[in-house]
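One structure, pasted below without further comment.
What you see is the complex with one protein chain gone and the rest in place.
Chain lettering (A and B) follows the sequence in which the chains are written, and residue indices restart at 1 in each chain.
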Amino acid sequence: MITFARNFKSAAARITRDLRHRGLIQRALHSYEVKRDEFKGRYQNWSEARQAASEIKWEAINHLDQYLQEFITKLEARGTHVHVAATAEQARDYILGVARENKVGTIIKSKSMTAEEIDLNEALEHAGCTVFESDLGEYIVQLRHEKPYHLVFPAMHLTRDEISDLFHKELGSEPTDSPEELTMIARRVMRQNYCRADMGISGANFAVAETGMISITENEGNARLTTALPKIHVALLGIEKIVPRLEDLALFLPMLATAGAGQPLTCYNSLFSGPRQPGEVDGPEQFHVVLLDNRRTELLADAEQRDALHCIRCGACLNVCPIFKNVGGHSYGTTYQGPIGSVITPHLRGLQNWKHLSAASSLCGACTETCPVGIDLHHHLLHNRRNAAREKPAWLEKILYGGLVFLLRRPGLYRIAGKLGVIFFPLHQLVNGTSLDPLHNWTRTREFPKPSRESFGDYWRKRKSTPEANRDQS
Amino acid sequence: MTSPDQREAVFARIREALRHPAPKRHHGHVDYDMAKHSAVEVPAPAADAFRAWLPPVGPSIDEQIALFAQNAAQLKADFRPVASLDEAARQLVALAGENNWKQIAAHRYPLASDLAQKIGLPCLMTDYGYSTAFLEQCDAAITCCDALVAQTGSVLVTAASAGGRALSVLPPHHIVIAQRGQVVPDLASALQLVRDVYAPKWPSFLSFITGPSRTGDIERILVLGAHGPKKLTIFLLP
Partner (left out) sequence: MKVSLFIPCFIDQIYPHVGVSIVQVLERLGCDVDYPEGQTCCGQPAFNSGYWDEARAIAEHSLDVFAQSDVIVSASGSCGAMMKVFYPELFQNTTRHFDALKLAPKIYEFSDFLVNKLGARDVGARFDGTATFHDGCHGLRELGIESQPRELLKHVKGLTLIEMKEAKTCCGFGGAFAVKFPTISTAMDEVKCASLLETGADVVVSNDSSCLMQIAGMLQHQGTPKRCLHLAEILAQT
């Protein structure tokens, strides 16, 4: 439906008019950039590290069957239930099944964009479970009934005052303008939820094939608590999270933190290899790992764009994208925002319905430049545009570009067209800036320059015929 | 389970998808000669190579301890090299007084339980099971660790060395008792250590703890003390 494109445009228009919102995002991202540059600067060679990360991910993704099999085998050997879900619905059904069989009432969740992707919370709540988001940012947007704004910082669009008002309204807490106090309020609320939850659901940042472990990166400690206290731990992750070896994390964990959060390393990087083992003091009795396809295999089949599956979900591309900074995370209307979202959403949700995200870019390349695993992001936006046009060309553009082909292969005609442009431009002045103006989309906010009476081609031809006249042309 | 496992179908799709080789990128330049890549399997880079690119770490233990101390300071982790366990105990008693601790938790591991006994406060030991509600009431937790990672200022713990999963994360103040011999240069060496000590019987849980808990979720301002401990104190014995 063209509704998605229309929604995007109107949401984008609204945010671009909201100078306060844009200013808030700019400031937040500026401070991230300063930190990121500081810690990137400590690497002896960030560029080589990136190239290595890219190669390791290439290895993992291009031998995905091999590594995924190894991962599953190792996990199952130590008592983990591994479920491979082809679709979002299957993943939801499995997790609902686990909840039902174990009579789960309360669920505590740590951050998982994959869970967002499959609308897991709604399904669990519909089935009668109470779900608490433990990550502070996720908790905040959950209370507001909003979607996450950014795949790493879900509540970055809110001011402390807005959060204070929210807590006051929903939790009855005292208003405060201190981020520390607001964090403590959430901490106090969540303590009880950790202790009484029947099931903990987490995502995972990496899946280590060699040792059969999942790795979770966080700062708050909520994922550690989600995976420590409840009797059941369910981890949901996309099949592309695979890395081949344990030692690969020595590269990925710091790079994820630096690119994603401007930190040398996040506070907790935890690995899980199974349920509570004999001799261990605590930990879940049941450990379920749900591996999700949900059309990732379609992206895998597109060899040209396969490297989009290298993504480690750091969010760095969002942080540097001028589109993201000016339209905000909610405008995209997708689970994954920013450049990576614009690349993969057409694959995961349908090209024709979501091609507008790939079109809404000036192709500045800041995303590709910053991506720690070297994904060719902005070129893939071009690839999506090409695929969309091939599949379903827009007749207006077909005519326009067809006309340009005719014109631009014929220099004589091109020159005539140029002259006609000069002649008819004054007519444009009559409608300049009005709704009749064909260049309205430009002239509403920018002046359009006048074409020159003498083109460069004219100047050159004149010059060639009268050599002494060169110096005076300016 | 209502939903049957789909691994056969998904693996079939993966294998089908991978029949077409993908281009490799070298520092942003795409090599379109894809035929080249499907033939030659270039091994992905290894941990030794990482060392050349990640932030540098000095070769001597003293340099590494100094780097750890520097990182700990930046992370607002309280790093205290001490001459003896008794000295650590003295400092811990002072901390307990300053912060008005009523009860603490620990586990029956050498050094952790020794230290806990010297504090003179009621101490919950997690080793044979514990009440979560009780652990939640403890003001501090004392644990051992597997390693101190100089490059990042991290403490490596496992379910074995830290008395389980919850002990080191639920109480608001985490005390770590470590020894000089446990200092390792970087994450790669720490992971190698895990391998050497535990493989193939991996602990079900291990974690790199890098400072007290924090969050950047409010206006992307870093706030110390989120859901995990608000304070982290690390004693280093000789």
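Keep in mind that, in the parts below, contacts are C-beta pairs under 8 Å (C-beta built on N, C-alpha and C of every residue); 3 or more make two chains touch, one makes a residue touch a chain.
Keep in mind that this is a model prediction, so the values were computed, not measured.
Peer 1: Among A:208, A:271 or A:366, which residue is in contact with the omitted chain in the full complex?
Peer 2: A:366
Peer 1: From the list A:20, A:145 or A:390, pick the residue that touches the absent chain.
Peer 2: Residue touching the absent chain, from the options given: A:390.
Peer 1: Hey, which chain A residues sit against the chain that's not shown?
Peer 2: 9, 12-13, 16-17, 22, 26, 322-323, 325-327, 359-366, 368-369, 382, 384-390, 393, 397-398, 401-402, 404-405, 407-409, 411, 414, 418, 421, 439, 441-442, 444-452, 454-460, 473-474
Note that in this section only the chains that are shown with their structure count from here on.
Peer 1: So the centre of each chain is just the mean of its C-alpha atoms; given that, what is the distance between chain A and chain B in Å?
Peer 2: 27
Peer 1: State the interface residues of chain A toward chain B in the complex, per the touch definition above.
Peer 2: Counting only chain A, the residues touching chain B are 24, 28-29, 31-32, 42-49, 51-52, 54-56, 58-59, 61-65, 68-69, 72, 78, 82-86, 90-91, 93-94, 96-98, 101, 134-137, 140, 153-156, 158-160, 163, 179-180, 182-184, 186-187, 190-191, 194-195, 211, 213, 219-222, 224-225, 227-229, 239, 244, 246-251, 253-254, 261, 264-277, 279-283, 287, 291, 293, 297-298, 300-301, 303-304, 306-307, 368, 374, 376, 379.
Peer 1: Using the touch definition from the top, list the residues of chain B that touch chain A in their complex.
Peer 2: 1-3, 5-7, 9-11, 13-18, 20-28, 30, 34, 42-47, 49-50, 52-56, 71, 107, 126-130, 132-133, 136, 152-154, 159-160, 163-167, 169-170, 186-188, 191-192, 194-195, 199, 201-221, 223-229
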